[in-house]
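Complex shown without one protein chain; remaining protein chains in place.
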Amino acid sequence: MAHQYIGYAVFLPLIGFLINGLIGRKIKSESLVGIIGSAAVAIGFIIAASILVEMLGSPPDERSHIVYLFNWITAGDLSVSVAYQVDQLSVLMMLIVTGVGFLIHVYSIGYMHGDPGFWRFFSYLNLFIFTMLNLILADNFLLMFLGWEGVGLCSYLLIGFWYDRKFEKGTTGDAAKKAFIVNRIGDFGFLIGMFLIFTTFGSLNFSTVFAHASMLSVGTPIVMWITLALFLGATGKSAQIPLFVWLPDAMAGPTPVSALIHAATMVTAGIYMVARCSVLYALAPATMEVVAIVGACTALVAASIGLVQNDIKKILAYSTVSQLGYMFLALGVGAFAAGLFHVLTHAFFKALLFLGSGAVIHAMHEEQDIRKMGELKSHLPTTYKTFLVGTVAIAGIPPLAGFFSKDEILWKSFAHGYYVLWFMGLVGAGLTAFYMFRLLSLTFDGEKRWDPGKHPHEAPATMTIPLIILAVLSAIGGFVGIPASLGGGNAIEHWLDPVFEKANEKMLLAGHDVEAIEYVLMALSVGVAIAGIFLARKWYLQRSEIPDRLSARFAGLYKLLLNKYYVDEAYDAVVITPAAKGSEKLLWRGIDVGVIDWFVNALAAAFGFVSKTMRVVQTGVAQSYALVFLAGVIAIVGWLITR
Amino acid sequence: MQLSLSAYLGLSAILFTIGVAGVLLRRNAIVVFMCIELMLNSVNLSLIAFSSYRGDITGQVLVFFVMAVAAAEAAVGLAIVIALFRNKQTVNIDEVNILKW
Partner (left out) sequence: MVILQRNPVMSAISLIGNFFCLALLYLLLKAQVLAVLQIVVYTGAIMVLVIFVIMLLNLGDETKLTEKFDVRKIAGVVLATGFLLEMLYLFATGDADVPQSANAQEIGTIEAMGSAIFSRFLLPFEVTSLLLLAAIVGAVVLAKKRT
């Protein structure tokens, strides 16, 4: 039974981390370090694939297994074990993590070539895979939280990998700290959610909690608080409003890190968590509304910021935030399978785009400003072609992957009655197509705008082969979810049905027949995308003075978007500075130094004073001691007499 | 005339007290030492008195051993006094105040 090997799949990356981490420095051959790292993930992928095959061969209600490894904590009423739930949802996530992860490991062998911290990079990557697998395979909240924290830690380690390199106003270390701290705020929400779950349901096990939950009625207040708290954690990890500010700064890390962690896997942890707790969310329609609204707003806001950014990785970062918004929109309207479908396709094309940008940055010797690029397609042909595939995919042009998943989300939003959110999603799709093609045109087409002295060259095979594989997946990956209206069986939705069965019951959603309006919406979204592409090509290739004129006319709006709506500055002023000043003035000087230190010093001084006065007794003359001795004897005998 | 046991014990107590007073009041180390011997003797007296009045030989055996120990102690104690004198040129106890922190 393939699913029993799940333990190996999870712990092999941990072993890879230990090997590379402890003796990697002494391994002189880069390829060996890279092979150790990649092999650990590859084996995980093979195991995941064999589990998938086994699942496809068994009937739908026998596809879920729980593999119990060992007992972790037993304390009073709480009993938590390390056990993995192998079902359709976790296998899907596992395939994404190990598959895309493996490709990125291979890519990194080429990208990080020559870096003195090569072995460190691979050990951190393996540690990340280990914790991410724990997150998605866990069968209880506490183990998932272990993975949750672990990926946050790896994110910190990897963002700050070049720890003393300058980055914007500080160093990469500051960016890493920002990521970790903002994540922490979200984790606080997750913790509160866990505490509430334990006190309400008495257990942290998924099966127990969800079984209990399905007996509650829709609208139970405690479930609303639980889901809100958990969602706060998701906004932190998956970079939604209000905790999205760390993701653009996370671009300080090496590009493979951005591809793996901040595009394909870690940021999808929030989506996975909400999907896993689907039955809880189905019981709390208020929270679902919040989720959908936050998702749609984030999608739109992030897309608007991405319109005017000039750093190639920043654009992709905001694009990621925007696409994550779409996924949350899907979850919020009750289309859990659609959200996960978008996770799958997004993993393909976003990783592809990031890796492609890495090849560009590599070729342009660490230049990241797209205003200084241009006309690279003749120098980097493979990169250009794969990047083009990725851009078309994300813009949502059929028959590439992005179209099917994004369209499914928009259709489901409309069908469940959220018309305003549907419209926001549509506008966002148009903006997405626009800024992605702006990026493509400014980088690869047009005239040379390079600084003198740059000689761009194509990337080595270890980098281009993963690009090609991801491009193929972006092209055909959508076919697992062809909706019924286009003649397909929507395989992925049916695959995931058993997972969301309980949730669907609660939401009283019936299956729907193909309706004519679905075709209209489909045509609308494609039309909007094509319009965006057209506009971008026109403005940035032919009439390049139009964007400049527009930005001059709407200078205020342009500045607002360029500075990301000043969100970082607002947080700084409202939250961070008061906290820092308050800590310093009040907590440090006032309480720590004034009260606690004073108390300890006073205590010591008191002891000193008493000792000084008592020291007179020790004269050193033996006879005085004998005096006291005698006095004691008299006292004792006297007491004995009078007893 | 038979003396009562209390008489002997009383004498022993008086001797002991004299010895104690001597230990506390005198400043010459050797005289202090002699007073300690005086105290030991008073205890010997009371032990023998008990032994005689109870008909048990244990008391006298004990006194035997006490004498032996006292002899040994005398030797060692006086050796210490000699060593002390060599270091400090005095046996005045008041000036030997190094038994403190």
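Per-chain residue numbering starts at 1, and chain names A and B are given in the order in which the chains are listed.
As a working rule, a residue touches a chain if its C-beta (ideal position, glycine included) is under 8 Å from a C-beta of that chain, and two chains touch if they have at least 3 such contacts.
Note that the structure is predicted; figures quoted are calculated from it, not measured.
Undergrad: Hey, which of A:V290, A:V427 or A:L627 is the one touching the hidden chain?
TA: A:L627
Undergrad: So that we can see where the missing chain sits, which residues of chain B does it touch?
TA: The missing chain touches chain B at positions 2-6, 8-11, 13-14, 16-22, 24-28, 30-31, 33-35, 37-38, 41, 44-45, 48-49, 51-58, 60-61, 63-65, 67-76, 78-83, 85-86, 91.
Undergrad: Provide the residue numbers of chain A that touch the chain removed from this figure.
TA: 621, 623-624, 627, 630-631, 633-634, 637-638, 641
Please note the rule applied: only the chains that are shown with their structure count from here on.
Undergrad: What does chain B use to touch chain A in their complex?
TA: Of all residues in chain B, those touching chain A are 20, 23-24, 32, 93-94, 96-101.
Undergrad: Looking at the complex, which residues from chain A come into contact with chain B?
TA: Touching chain B: residues 615, 618-623, 625-627, 630 of chain A.
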